[in-house]
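For reference, the structure discussed in these notes is given below.
In this view, the complex is presented without one of its protein chains, the others remaining in place.
The chains carry the letters A and B, assigned in the order they are written, with residues numbered from 1 in each.
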Amino acid sequence: MNGLLRRAGGALGVPSALFAGIVVVALLATTGPASLERLAVGGLVNIVLVIGLYVFVGNSGVWSFGHMSFALVGGYVAGLLALPVRLKGQLLPDAPALVRELHAGPFVAVVVGGLVAAVVAVVVAVPLSRIGGLSAGLATVSLLIAFSAVAAQWQSVTRGQKGLSSIPTSTTMPVALGWVLVALLLAWAYQRSSFGIRLRASKSDEVAAAASGISVPVQRGVGFVLSAFLTGIGGALFALQLGSINPDVFYLDYTFLIITMLVLGGAGSLTGAVAGSVAVSALAEVLRRAEGGSLLGLPVPARPGLADVVLGVVLVVMLLRRPSGLTGGRELRLPRRRGERHRPPAVTRDASEPIALAGAVAGAGPETRREDSR
Amino acid sequence: MTTLVQALVNALNLGGLYALYALGVAMVFGILRLVNFAHSSLIMAGGYTLVFTASLPLVVRLALTVAVCVALAMVLELVAFRGVRSAAPETMLVTSFAVSMLLSSLAESLFGALPRSTDVDPVFRESWTFGQIYLPKINAVTVVVVVVLIGGLGLFLTRTPAGLRMRAAAEDFATARLLGVAANRVISLAFAISGVLAAAAAVLLLGANGSVTPTFGFNAVLFGLIAAVVGGLSSLRGAVAGGFVLGAASQLLQEALPVGLAPFRDALLFAAVFCLLVVRPQGLIRSGQGVRV
Partner (left out) sequence: MAEPLLPVPLLPVPLLSVRGLTVRYGSVTALHGIDLDVDAGELVALVGPNGAGKSSTLAAVSGLVRPAAGTVTVAGEVVSGLAPERVVRHGVALVPEGRNIFTALTVAENLALGATIRRDAAGVAADLDRQLDRFPILRDRYGQQAGLLSGGEQQQLAIARALMSRPRLLLLDEPSLGLAPRLVDLVFETVAQLRREGLTIVLVEQNATRAVELADRTSVLRTGRIVRSGTADELGGGAAMAAEYLGEAGVTP
């Protein structure tokens, strides 16, 4: 019994440690001005979104550029549910009765936002999970453009480009922290489950995985739906933090930000997803101050957009020099307590390592070549 | 009858533009298996070049635009894409995405987010009217430019030794290198050609829109990419055909969709592309062996 408890503790070591780190950073932010706290909440929402993307990309090795579709769905659904019925009557007189009359509290709104995103993902996943690689990347971009176009044109429900506003805000620091914890635990439990392990097997060798009886489409589909659920939650939290949502927020810029976070931290591990989000949020905040004209008290020439330039440079350099990210695709190593005998913490090496190797070879000289001759 | 002719004229114009964007994307993809989102950055750079050279004679402006687009294309290849050449296509896709975002933020930082307007040539604002058919002169210019560029590219690829080497590299890069085809030179050349195509796109787009923003060219490349995908990314003929098919389909949807659905034209188009990709991923995009460097 004791051993079992200890094993459970060991199994949850990584998400607990990550959560503890996030809490410390978030609490530090609350000691600052209110604007900093708002930013910290935004950063937490981004962590949920990055974990959402990681659940699919990190475990399957297939890139999705369309996950913001699910944030869009989650955000609109939660926003519509949270809006008071009386207000909806004024804002959306032409909406279907169901949309106008349903109302839910913030928690239910967020959960339903995630669930609707997951249901949409089931429909998408059926065809999508059969393909991988470049085709999947392009298909997901097309998906995002299509979703965004719908959000921008469906006047009666989304109010088109004007978007929804006056949504009662509810995403506070404790709420956001709570959802980060949920996302961490779900992502961790999934990647340690037999589903996650099978999906990871298909990432390192799709053919071998299929040959040993793993249905790669099914496993990808499961990962995709869970990933979309978390992304939908993230989108819902976003809408309920700002009190508004419009079609442009979850488009290519936000996609870029979330991908930057994941690549920078290392798409192969949950630790990487979290480290990348925190690092980019911190960097973005420093750069934002630089844009505002001062950095650590020093005057800096104000340049709007500079933050994005620096982020872009960081991402490109990272892709060229260290495509497996800060963490190299490994999970956090927890110090082992003395006298305790359990398995060493899982060091999950992932398939991005050969890429890193190839990148290093490519970086070493002007000439590169294929490793296999035919 | 007149509506049909008018629709045909519009479809031809739109198709020509899409073909132009698609060719720029397919040119690089055929050689490097790189989906180059940063093609939009080339178009944007061409647009700003036209804005900042507004006081110069048209010929000089055009020459400078081509020079800037070609130079930027080759620099991007050298700085950003050479390092990830041996990586997976998805990694290259992320890189090109990052590069395009980086350059549009850079443009915003340097030139501001507001549109900068300029006039390419007064002709671009004029139009002919034949009975009830309305033909803007820019449409004629577009079609002529596209036809000349496609024809010129075709001649270059089929009639010159450098063109032959490019076609060989596109089919089987490893074998081409065994015969002495220099990888770096072929890839640079492919990027340079995509630069010329981007410059033409910049001139025509700016002629039609009149102003440039940091995201100028992004939608163009999205449509070009889709057109190239429709035609089978690695084939240049396919890219041209895909461009015209997409142009015609767009125009057709515009005319045929019921009023309530018309605003959803783009959503339908991209949903169709999604379906196309999931139904025939291999048929459309052959990640053939021995092609990438």
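Quick note on the criterion: contacts are C-beta pairs under 8 Å (C-beta built on N, C-alpha and C of every residue); 3 or more make two chains touch, one makes a residue touch a chain.
None of the values given here were measured: they were computed from a predicted structure.
Screening B:4, B:59, B:179 or B:259 against the full complex identifies B:179 as the residue touching the chain left out. Residue-wise, the contact with the chain that is not shown comes from B:168, picked out of B:168, B:192 or B:208. Contact between chain B and the absent chain runs through residues 161, 164-165, 167-168, 171-172, 174-183, 290.
The rule is short, and it goes like this: only the chains that are shown with their structure count from here on.
For this pair, chain A with chain B, the centres built from the Cα atoms lie 31 Å apart. If you check the complex, the residues on chain B that touch chain A are 33, 35, 80, 82-91, 93-95, 97-99, 101-103, 105-106, 108-109, 112-113, 174, 177, 183-184, 214, 218, 222, 225-226, 229, 263-264, 266-271, 273-275, 277-279, 281, 284-285, 287, 289-290, 292-293.
Against chain B, the residues of chain A that register as touching in their complex are 62-63, 65, 127-128, 130-131, 133-139, 141-143, 145-147, 149-150, 153, 252-253, 256, 259-260, 263, 303-309, 311-313, 315-316, 319-321, 323, 355, 358-359, 361-363, 366-370, 373-374.
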